[in-house]
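Missing here: one protein chain of the complex. Every other protein chain is in place.
The block that comes next holds chain A.
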Amino acid sequence: MKKRWVSLFVENDIGVLAKISGLFSGKSYNLESLTVGTTEDKSISRMTIGLVSDDITFEQIKKQLNRLVEVIKVLDFTNTPTHMKEILFIKVKSCTKEEKTELFQIACVFKASVTDYGLDSVLLECVQTETKNDDLIRLLTGQFKQLEIVRGGSVAIESISMTDR
């Protein structure tokens, strides 16, 4: 089993997202994240799908996606250098003054930004890779008791300079 990434170009029509996600649920494929948005061509949407699977299942998933009438192109990003980012909001509640100071330091190291602030709460916004966001969450859940986490799912595009970012 391995983490995989797929980028899909699909028709920007009603029901296409449901069809893609329905394919995953209907065939019991493990879908971890799915983001979608329009491209430079308003009639085309681009999806970034993250999943975990073995090689054979993954090949089948790509074929199944390809055979859908609404799918224009399927790109396998698993072994492709990409720029990939995920938006993450973490609200840390019931903080002491010292803890708030520490949160500023953590934000600095993780290149997250403090986007909101209250008497005993801090809101961090982090646009990083899924893995870095995982690390940040792991760190904060170890240190703070009251967290509220919202993740947006990854978006990805092929690298120009052949390196992962």
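In this text, a residue touches a chain if its C-beta (ideal position, glycine included) is under 8 Å from a C-beta of that chain, and two chains touch if they have at least 3 such contacts; residues count from 1.
To be clear about the criterion, contacts and distances are computed from a predicted model.
J.: Name the absent chain by its UniProt protein name; which of "Arsenosugar biosynthesis radical SAM protein ArsS", "Acetolactate synthase", "Cbb3-type cytochrome c oxidase subunit I" or "Carbohydrate ABC transporter permease" is it?
T.: Record says "Acetolactate synthase".
J.: From the list A:Lys2, A:Lys63 or A:Lys111, pick the residue that touches the absent chain.
T.: Only one of A:Lys2, A:Lys63 or A:Lys111 touches the chain omitted from view, namely A:Lys63.
J.: Looking at A:Val71, A:Ile106 or A:Ala156, which makes contact with the chain not pictured?
T.: A:Val71
J.: Footprint of the hidden chain on chain A, which residues?
T.: Here the touching residues of chain A are 10-11, 13-15, 18-19, 22-23, 26, 56, 59-60, 63-64, 66-67, 69-72.
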